[in-house]
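Below is one structure, written out as structure tokens, with a few remarks after it.
The complex is shown incomplete by one protein chain, all other protein chains being positioned as in the whole.
Per-chain numbering from 1; labels A, B and C assigned in written order.
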Amino acid sequence: MITRKIKYGLIGASGRLGNEIKNVFAENHFELVFEYDLNGEKKSGSPEILIDCSLPEVFTKSVSIIDELKIPFIIATTGLNEEQINKLRELSQNVPVVQSYNFSLGIQVLLRLTELANEKLKDWDVEIVETHHRFKKDKPSGTAKMIRNVFKDREVNTSSLRLGNVPGEHTVSFGGLGEVLSISHSATSRRTFAEGILKSAEFVLQKKNGFFSFTDIVFGK
Amino acid sequence: MITRKIKYGLIGASGRLGNEIKNVFAENHFELVFEYDLNGEKKSGSPEILIDCSLPEVFTKSVSIIDELKIPFIIATTGLNEEQINKLRELSQNVPVVQSYNFSLGIQVLLRLTELANEKLKDWDVEIVETHHRFKKDKPSGTAKMIRNVFKDREVNTSSLRLGNVPGEHTVSFGGLGEVLSISHSATSRRTFAEGILKSAEFVLQKKNGFFSFTDIVFGK
Amino acid sequence: MITRKIKYGLIGASGRLGNEIKNVFAENHFELVFEYDLNGEKKSGSPEILIDCSLPEVFTKSVSIIDELKIPFIIATTGLNEEQINKLRELSQNVPVVQSYNFSLGIQVLLRLTELANEKLKDWDVEIVETHHRFKKDKPSGTAKMIRNVFKDREVNTSSLRLGNVPGEHTVSFGGLGEVLSISHSATSRRTFAEGILKSAEFVLQKKNGFFSFTDIVFGK
Partner (left out) sequence: MITRKIKYGLIGASGRLGNEIKNVFAENHFELVFEYDLNGEKKSGSPEILIDCSLPEVFTKSVSIIDELKIPFIIATTGLNEEQINKLRELSQNVPVVQSYNFSLGIQVLLRLTELANEKLKDWDVEIVETHHRFKKDKPSGTAKMIRNVFKDREVNTSSLRLGNVPGEHTVSFGGLGEVLSISHSATSRRTFAEGILKSAEFVLQKKNGFFSFTDIVFGK
């Protein structure tokens, strides 16, 4: 149990997810001392942990802060390339790093169920569908990619829908001759992601180093 | 009301839809006197009406029969090109022709509802999703194209899923800021299409010529 | 076009919907001068219009204000009884009243589509399903009742689901032999209701008296 106030920094502070994080962290034992976004930088102290929920373009900025301060790092940015993932692994030798494209508990369970279904329904067809708000730039979503990874080398068709301001829906369907089995997740508010990031922050504050996914935090590593 | 037996011919007689048509027509006042499929031709009389539920490749065969016999023609083949549609219009000056990519009543209602929703939700995002059995060759489905036509010049993203032996599902979704409205149709058996073709047959047997869609038969022309 | 600030009163000001209304109205040309909720009353001026988004228990309070001030009244409370509806009709002889269980544009369109589908699919089975957050007290939802009214004297089975904090989902399904047609609406945020109430406020400020539904405001009376 953490009792004192923890100072934290936030990259992407003015985005949709950034705002939810500020709300959830303020309701808990966290104090925002550093924020960075399109409007520039605000600093009132030295953060003990850094969260990045912005865009891949800002990645070097975040890395330089971790390199300098040697503090735990949580990154929720989607659309990272392989080189960037490798850089995170490198950082994780010295500090704890949590990287995930989706910080909801339900998505973690969906991934587990997909694994199990895939084992039992090996020769069935598979389809993935994701729906997000019209402002989402990357296609397919980072979460859809995580689902796809469950199927390893098998190629799985993925459809991307963009509708209004839907927070995020993912469905994976298995089709056999005579039956269809589907697993669906729907986010009804962004708060759920902010709570997963809070859970991750509490987790990494206890660690010295290591590379963690949100799956590791939910199911253990 | 038709009371005597009507002699009919069927192109694509051994396919999935062909088999349903044979069942439904046998239960009514129709007698199969000509069939044509991959296994060749069987003939026991001269058809008074011809139904084609096969593939675009067989189109010329069907046309040559109509040209010769001058009988009503119902064509359910999907994936026809513009030239083929024009040929049908030409034929329809002399005989009644019904052409549709989908002969279910529910799809006709879905198309009407889509039209109405589009009028009221002009600036909302639109997405179409269609799901069919893994054996379906064309993408997107003919029915999805019919839905797309409702939106005229507006381009509408269409996703195609192929799963097990799903008879056919179509969803059109409208997304505004804060809400999503969807209209979905799901065929639970192919029999529904065969019944729409029966209805069309009874309709064209009363006509001298003209080009009809299944919409005209359901809602009037 | 209204250009000056309009003073408004809000009953149920601290509820979920009340909060959204305060946001949306603040962004437009409205000034909150009277609020009433579980914590009591706050007053800084005389309202020119009153909005009630609370519970049937508070109905008499609202009515007494309208009786005294003779101002336009918008009521979004669900679960009103017949006597309360009659009281509203009585009030509407002197002031304009808008009463609806659902102020979203999408729901209005769903009601229209349901009407049309019902006309064409007279002998099909019908099922209504509504899903709301676990805190919702009334069952079925006021909106589900509005959908049910489309079917007049026909009894339609209605299922109520309570899940997490789902803002609100409604589906009406028509089932024939061989096909199912469904119309679904999903609210992704409560803001959409607040915007419908804003639209209604702008509408009634132009009226002298009369009883209006939100349907009248969207489709004309």
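Note that a residue touches a chain if its C-beta (ideal position, glycine included) is under 8 Å from a C-beta of that chain, and two chains touch if they have at least 3 such contacts.
If you're wondering where the values come from, they're calculated on a predicted model, not measured in any experiment.
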Interface partners of the hidden chain - shown chains only, full complex considered: A, B, C
Full-complex contact with the absent chain, from A:Asp37, A:Asp138 or A:Glu195: A:Glu195
Among A:Val63, A:Ile147 or A:Ala187, residue touching the chain not depicted: A:Ala187
Touch with the omitted chain, as defined above, among C:Asn23, C:Thr60 or C:Ser159: C:Ser159
Positions on chain B contacted by the hidden chain, ascending: 164-167, 188-189
Residues of chain A in contact with the chain not shown: 104-110, 112-113, 116-117, 120-121, 174, 176-192, 195, 218
For chain C, the residues touching the chain missing from this view: 124-125, 127, 129, 131, 134, 157, 159-166, 173-180
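Rule of thumb we're sticking to: only the chains that are shown with their structure count from here on.
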CA centroid of chain A to CA centroid of chain B, Å: 46
For chain A paired with chain C, centre-to-centre distance based on mean C-alpha positions, whole Å: 37
Inter-chain centre distance, chain B versus chain C - centres from mean C-alpha coordinates, in Å: 41
Multi-chain contact sites of chain B, meaning residues that touch two or more partners: 174, 176-180
